[in-house]
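With one protein chain withheld, the remaining protein chains of the complex are depicted in position.
Chain nomenclature is as follows: A and B, assigned in order of appearance, with residue numbering initiated at 1 for each chain independently.
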Amino acid sequence: MNRKMAQLLALAALFGIGLLGPWLAPSYISQFAQLWLFIVLALSWDIMGGQTGYNSFGNIIFFGIGMYVSAVAQVGLVWPVAEYTAAKGGGTEFVFNADQIHAGLALGIPLGGLVAMLAAIVLGALLLGMRGHYFAIATLGLAVATAELAAGWDYIGAGSGMVTPTLPGDMNGPVLFYYLSLGLAIVTILVFAWVYSTRFRLAINAIRDDEDKAEALGHHTTRNKMTAWAISALFTGMAGAIYGNLSGFIDPHDIAFNAEIGVWMILMAILGGKGTLWGPIIGAIVFFISKELFWTYLLGWQRVALGLLIVIIVVFFPEGIMGWVRERWPHLFAPPHLDDEEDDETPAGADEDKEAAHA
Amino acid sequence: MREKRDWQVQDRPLLEVKNLTKRFGGVVANHNVSLFVERGTIVGLIGPNGSGKTTLFNCIVGQYPIDEGEIWFEGEEISRYRTAHIARMGLMRTFQQTRIFGKMTCVENMLVSMSERRRRLTDLFTPGSRADRARALDLLQFVGLYSKRHHLAGSLSFGQQKLLEFAMALMSEPEMLLLDEPTAGINPTLINGLVDRLRRANAELGITLLVIEHNMRVIMNLAEYIYCLAHGEMLASGPPEEIRNDQRVIDAYLGAT
Partner (left out) sequence: MQNLQLLLQAPVFNIQLLLDGMFIGAVFALAALGMALVWGVMNIINVSQGEFVMLGGFIALMVAEAGFSPLLGIPLAALVLFALGWGLYKGVIWRIVEADMFTSLLATFGISIMLQQLMNEVFGADVRTAESGLGVWFLFDGMVTVTQIKVLAFILSFVIGLALWLFLKNARLGQAIRATAQNARAARILGIDTDKVYAATYAINAALCGAAGALVVMAWSIHPYMGLPYTLRSFMIVIVAGLGNLAAVISAGLGLGMAEQFAGFILGAEFQLAFVFLLLVAVLVGRQIALARKRQYLK
């Protein structure tokens, strides 16, 4: 069995579990929906942090932007937004029927992703001409600045936040949002698998491994970095859009631009193994399950544990779970000439390079 | 053999450096250096250690800002452009200490080196066409690394990495290559093979070469015109036989300036 088959099987298994999830564990459906979104967040972070070598502390910006844009679009289709937010979600006055909810989500989720992507392009144009650690610190500042700005903007409810449209009583919200999350996760994994099969992965890996050399080869490095960040923002924004609906309430500091979730994205990707397709997926699953199992027992100290966890993982296990697997079973990661496709076209005189073998 | 010409002549050489001066603080690394390289030729650049050869390369390809002078490539003044832009114009360099992507295989190194010239962003979102892959393999074959094509580049020996870097440079279809000591660190028995490949790249692929080289036998053999730098200034220039017998060059190398 070659690697491609194994990957396809793993994907099929993941999606199978996902589809059956609501029947297997109906009472945990919201948690599982979150897990799917976390996989999206981890994968999206990794295309910058792992594949391009640009650690963004600011991806939470796109999460929050997606969330707010979607909520505003969903509300705005039906009601004037400013009055809606001023009424703090509006109780009995601002009701939505099922069609309006569906139309709102159909518009809001993609729009949230697109606006987040646009933000990434604008911010990227400003910040991505500079090299890694400057970018990292700049995004750290931007993330907090965005939260502060959102908390000062009345249109979206300022510091007191806004409520996402309340579903009519006959709609099953958890199941709807679960399948939306699952769908987004499936699309994200497939898109990333495709992106990583193209030369674009090589181009961003080149930036990560030796940016000066990539420049010397004539790469449009800034453009490539911006593209990677835009892809990252697109999916992070859509995840934010769904997350906002899942939570039902959006608040600038505690939900939309929640610094803690911003840290989780990084941690999940590193935990699973930066710079791989499966690392962030595995990292998100492991992190999420352990978070659900242990977080509540830490009684307020979980955030201290979060910091400690980062230090331990970064310092002692920088290669993550995938790195450990690679070390344990190296043959799984052997160079691809074992299952080769193109060797039949061996040029004539291939033995000439024996001399180079001694060089 | 060519002669020094009037700079005003219409058909300009491919690369032309005019009165270039580069200082690092108080140290003048290049002072009033001028040289030109005609399309399709192989030109050598020699000089004792610390004479400013690599600095000159770095100035030409856009690594350093220059203090005075002009650099013309294909009729365009490039002394304010940055590396990537210049590389896309078709002027590339290899590094003295080789720079390859160690965590990628040789084939991947080749595919990532494809020229971005005349290509759009969407072209990156393909696995690389059959023709591109075939050309990558051909070039690996050309430098003698075909059997290593799926090895991680980081696992190659220094000499092999050097050959890979050369192949990567060819993959990006440059008009002109600046090679910084291509034979340094290569097993002496293989130098002839390498020199032969440089010549073939020049003759068959039409790539103009400017080569920094310490190995006198190699450079006298390879280049049709040679510039000699000493203490950051252009000491002498001429065909190999002239340079070989130039007393100033001999003195510079023996340190008897």
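In this text, a residue touches a chain if its C-beta (ideal position, glycine included) is under 8 Å from a C-beta of that chain, and two chains touch if they have at least 3 such contacts.
All values derive from a computational prediction rather than experimental measurement.
Novice: Please pick, from A:Leu149, A:Val175, A:Leu190 or A:Leu332, the residue that touches the omitted chain in the full complex.
Specialist: Answer from the full complex: A:Leu149 touches the omitted chain.
Novice: Of A:Ala120, A:Ile266, A:Ile281 or A:Met322, which residue touches the hidden chain?
Specialist: In the complete complex, the chain left out is touched by residue A:Ile266.
Novice: Out of A:Phe57, A:Tyr84, A:Phe177 or A:Phe200, which is the one that touches the chain we can't see?
Specialist: A:Phe57
Novice: Which of these touches the unseen chain: A:Leu8, A:Ala98, A:Leu126 or A:Val187?
Specialist: Per the contact definition at the top, the residue touching the missing chain is A:Leu126.
Novice: Can you list where chain B touches the absent chain?
Specialist: Within chain B, the residues that touch the unshown chain are 62-65, 80-83.
Novice: Determine and list the chain A residues touching the chain excluded from the picture.
Specialist: Counting over the whole complex, chain A touches the hidden chain at residues 53, 55, 57, 126-127, 129-134, 136-138, 140-142, 144-145, 148-149, 151-152, 263, 266, 270, 300-301, 303-304, 306-311, 314-315, 318.
Throughout what follows, only the chains that are shown with their structure count from here on.
Novice: Measuring centre to centre with CA averages, how many angstrom lie between chain A and chain B?
Specialist: Measuring from centre to centre gives 42 Å for this pair.
Novice: Over in the complex, which chain B residues touch chain A? Could you list them?
Specialist: Of all residues in chain B, those touching chain A are 61, 82-85, 87-88, 92-93, 95, 99-105, 108, 111-117, 121, 123-128, 133-134, 137-138, 141, 143-152, 157, 159-160, 162-163, 168, 172, 186-187, 189-190, 193.
Novice: Would you mind writing out the residues of chain A in touch with chain B in their complex?
Specialist: Residues of chain A touching chain B: 195, 197-200, 202-203, 205-206, 209-210, 212-221, 223-224, 227, 335-337, 340, 342, 345-347, 349-350, 352-359.
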